[in-house]
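Omission of a single protein chain aside, the complex is shown with its protein chains in their original locations.
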Amino acid sequence: MDWSFFHPFWAIGVPMALSIPLGRLMARLLDPPAERVGRGVDAVPMFLVRLFGHREPAAMDWRRYAIALLAFNASLFVLSFAILWAQNLLPLNPDGKGPLTALGYKDAAGVQHDGADTAVIFNTVCSFVTNTNLQHYSGEQHLSYFSQLGGILWLQFVTPACGLAVMLAVIRGLRGDKHLGDFYLDTARGVVLVLIPLSTVLALALVANGVPMTFDGAVKARTLEGAEQTIAVGPVAAEVAIKQLGTNGGGFFGPNSAHPLENPTPWSNILEVIAIILVPMASIVMFGRMIRDRAHAAVVYGVMTALLVAGASIAIWSELHPSPAAEGLPVATGTNMEGKEVRTGAVAAATWSAITTATSNGSVNAMHDSFQPIGGLVPMSLMMLNVDFSGIGAGFLNMLMYVITAVFLAGLMVGRTPEYLGKKIEAKEVKLAMLAILIHPLLICGGTALFAGTAWGPATVANPGPHGFSEILYEFTSASANNGSGFEGLADNNPYWNVATGVVLLLGRFPALVLPVAIAGFLSHKKRVPPSTGTLRTDDLTFGAMLLGTVLLVGALSFMPAVVLGPIADHLSTAATNP
Amino acid sequence: MSLLTHTPIPERTPPEAQAMKIQRRQTRRLKLFEPALVQMATVRSFAMLDPRNMARNPVMFLVEVGWVLTSIIAVGSITAGAAASTIVYQIALAILLLLTVLFANFAEALAEARGKAQAQSLRATRQDTIARRIEPSGESVEVSSTELRTGDRVVVEAGQVIPADGEIIEGLASVDESAITGESAPVIREAGGDRSGVTGGTRVLSDRIILEVTAGPGESFLDRMIALVEGASRQKTPNEIALTIILAAFSIIFLIVTAALYPMALYHGIRLDIPTLIALLVCLIPTTIGALLAAIGIAGMDRALAANLIAKSGKAVEVAGDVDTLLLDKTGTITLGNRRATLFMPMGGLPERELARMAAIASLADTTPEGKSIIELARHSFELDLMAPDGSRFIEFTAQTRMSGVDLPDGSRIRKGAPDTMTEMVRSRGGRIPDAYQETVDAIASKGATPLTVTSGDDIVGIIKLEDILKPGIRERFARLRQMGLRVVMVTGDNPLTARSIAQEAGVDDFIAQATPEAKLAYIRKEQAGGKLVAMMGDGTNDAPALAQADIGVAMNSGTQAAKEAGNMVDLDSDPTKLIEVVEIGKQLLMTRGALTTFSIANDLAKYFAVIPAMFVDFKALASLRALDLMGLATSGGAQSAILSAVIFNAIIIPMLIPIALKGVTYRPVGASALLRRNLLYFGLGGVIAPFLGIKAIDVLIDLVL
Partner (left out) sequence: MFRELIPSLRACAVTFLACAGIYPAAVWGLAALFFPVEASGSLLIRKDRSVVGSALVAQKFESDRYFCPRPSACDYKADAASGSNLGPHNPDLRKAVAERAEKLKATPERPAPVDLVTASGSGLDPEITVEAAEFQAFRVASARGIVVERVRELIRKMTDHSGAVLGAPARVNVLQLNLALDGEVLSPR
């Protein structure tokens, strides 16, 4: 019996089921009542925060919270830059990896330049500080173990914790708390109480499935036919666990979870795909607990799930079609297997592609570039919407901006000044929410236009025709959505791409974190209006439909022309050439 | 005290008054496209093309810029000798963009013109009357009313028109206010007390008053309102600003999208036509709501004015939609006028008819509504011919005796008064108190009615039961308010027991009994502390603090100047039920904005499907995009007709929606969720589907013509 169609039920159903207890637990651990702060397990993060120099949890307003976030991230940026820059001087380098700056690149004219590309470090640091993990380098080729641990693994823990911290602060603001909490304590709690325990469990499960965890260097093998094969190994399992759990996505190896040492079996595959979406899902449950409005959180959760299911369905449908490349050739009918692994197959690859882009994870278990045009459109669209569970914390914040927009329009339509969770939404909040929404299409359309219209884009694409355009579009979409997956055919390791996407990464991350904190800061001071029958309900199906409609309409209207010139044209060109 | 005073309107039975009011408003209601107004608006829409004016509205400003660019390109094409078809296309596009801007201006100008016309009919009454101003010397001098300033004193006599808004400082007069309220029955206005305010343009029918002018020319409420509807002093309300931000953000997104399209197409080796890109941009930006936004705001004020409400700002009308709590006076709003006699309860073996006769005769000189209702009940029940015998001496109610009555020539002394006063009197004189008397009094009081004890000589002979009579249909009205999410609070001077009973009967959510102005103020503050918005109506000077505290304070036009200053609306009808209308007008205003915004943005999907395939079908590299031409536009009439169809639809939808903008989306008190579903279906889903049909129809028409 072919069980492949059950795969999405495991991949989406299991994390859904787990998200409820985990979300409750997270609400308890990350937002303890005042009398439990620093007691029980909370003593551990409290101990760390004392090491940071805080004697007591600070009571931060939105400005101080935002400043702490930015200061911490600036420090992360500088330190991780230093680590990557000096990797050849640092320990834990059994394979003697050279400096990352030595990576060469081809310029737009096709001339090879060797070495001295600091831009790749800039890009990598931007990418990991923003919880994106877009990789213009290839892990097993270019990074020492110290860089993998110190430059990558570290950021893979603290950046999702930052997102989670900001989410906690924003929820507190929406709830009307007097202050938004202590950024450092929130971050420490996220790392110590959520991410490290989950990662440790997952890492060991992955090792059991065959993911290496060693500090020995690459293995030299003499193959059965007598050839030499160098097999890169390393502390893979530790990194892969947090890569999946922390909406990071940056793998140890170049091909990410398509690599058999990063994702060796169907069981490791299901564990990893569940890990992608578990914490983002649980954080919405946590939101409902914290604001004590589970019905509203359920509506948000439902809208996100609906988008995810729709995306996964379309991707699966698309990838089950045989590749047009084999049409008319003596090849058995089958699924589109180019760029996919046998142990996962088309359904699991398509499901993963939807889940990894719905969340801003970006790890892959198959090459998206070789997906069918519509199969490639799904991850692209989910990143364009960027609200579907999305990054830990960040996804909720993105969705919040749409919630505010939907609440505003729906509020007007019921004849009241719009209110959200009892707080009036006025010009100030609307302005910030629209700014946050506006940045995304600006970065994607602007970046794509810049590279498509100049030689920078066409010179680096790997595929001809509209598919090449899709590669450029995908790269900017992934960068702006802080996703990190790619149409990897794109030769993006050159200074133009490194600088452009680096800037997009930063602009896609920090305004999206700071603007909601500001909104929450404003809202926290507003009086709560008690609901009446004339109040817009945000906890029923009607509002769910309104929210879904707003997300889809804004997304469709912002990106339809770009999508038409890429994946749609790519898709239609088949119809023309292969009747 | 203000709570006990009320306008004389209840003299007429409510259905009649209601019918009159509606009739009056209808005579003032203008046809939507009144030819004179349309003409005025058309002229004005051209004048409004001034970019300084257009910059107020970012969306339409963008269209105007697009129009200028397209025109320049068209001129360029002509001088460069481009193909005739290109020139025709570009000129057509330029004309359509201009039309789009003009339609938007027309919508605003028409709303302004209607408001102006509405206001004009009110203002007509107050043009240049002759006023007799009292100089400091004490003489009176005839001056034009336009020369009057605040603080001037004028004397007005029977038959003269009151020259300005003012407050009576001396005298009492009956005034015909029909010019502004449409009520033909004269009202009494007098110095001191809470009915001292008079409005310019009304006529004194009897007596002579001296009034102090409270508003110089152009400063009266009416003048302010006229300025608001004329747009002269109209400022964007906070909600309008927030919506404008959303519209501007969408415009920026679409500007980015269209601007990016040109280099993106370059990737495919395609150089897109700039006028076509401008056409796409104009189709996408929310021109429909951008064009109608100002008109919706003005129309809201206009509707308020049509309901004889003068709002001091546009914001006041808007906030009305948010009101959570409504403070309504019991008397005149919830109940018909004052209490009415409903039952004679004789005691000590007296026949009921006899008690009725005695009570009625005792009330003959009583001009209070209660007194009149006793006579009325006696007449109706027993067809008595009531005449006081000659030589009867009527005893008036005084604060000391707290009873009234009559001494008849035959020596009988009939008195009526509150039970406790009467019992005390009877007891002190050793009169007879019937056995069941006290129980009956208590029973009546506990039901919320008022007992009135009647004595003859020293004996208690019976009780008159006075009851509050609810206005017909008031329960249903409150149910409707509850559906709207409002809490109704009844304000009454009654004791808590009575108040509770009436409150239950009327179905209000809460009541303030023995209400003093301080109690009202405290209640409003308490509600506001809970985050609620409160609306109330008042007329007296001592209502002023509460009116000022309330989020919506509607002052009755008959009220004092202080009350009118404190409130943010004035009701020319002085109708206590007006608050309900105020709320509905506010809600309708917001709903219209939300619905048309949703419609406008939902429209864009179809426009994409019209314009995008049309942009590319003529280029070989992307000719396959023809598959997206769901409407078959480009196939039937070529790419340019497809684009023109979309632009035409985008333009003509503006005038087509003017009626909705001006009349407002129908408000139904069905609860927020049902309302949202309804509007989402009509304006969201409808907004997605309508343009598919509309653009296709226009395309078919174009193909037929060309």
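Which chain is which? They are A and B, in the order written, and residues in each are numbered from 1.
The rule we apply is simple: a contact is a pair of C-beta atoms (placed from the backbone, for glycine too) under 8 Å apart; a residue touches a chain by one contact, two chains touch by 3 or more.
Just so it is clear, the model here is predicted, and its values are computed rather than measured.
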Omitted chain's touching partners, listed by label: A
Which of A:N88, A:T118, A:T265 or A:S313 contacts the chain that the document leaves out: A:T265
Residue of A:D31, A:D293 or A:E341 touching the missing chain in the full complex: A:E341
Candidates A:P15, A:G150 or A:G447 - the one touching the absent chain: A:G150
Hidden partner chain, touching residue among A:R28, A:H54 or A:K527: A:H54
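Note that in this section only the chains that are shown with their structure count from here on.
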Where chain A and chain B are represented by their mean Cα positions, the distance between them in whole Å: 51
Chain B-facing residues of chain A, complex: 405, 408-417, 422, 425-427, 430-431, 434-435, 437-438, 441-442, 445-446, 448-450, 452-454, 457-458, 466, 468-469, 472, 527-530, 532-537, 540, 542-543, 545-546, 549, 553-554, 556-562, 564-565, 568-569, 572-573, 575-576
Complex contact set, residues of chain B against chain A: 238-239, 241-243, 245-246, 248-249, 252-254, 256-268, 284, 318-319, 321-322, 324, 482-487, 530-532, 586-588, 590-591, 593-595, 597-598, 601-602, 604-605, 608, 612, 622-625, 627-628, 667, 671-673, 675-677, 679-680, 683-684
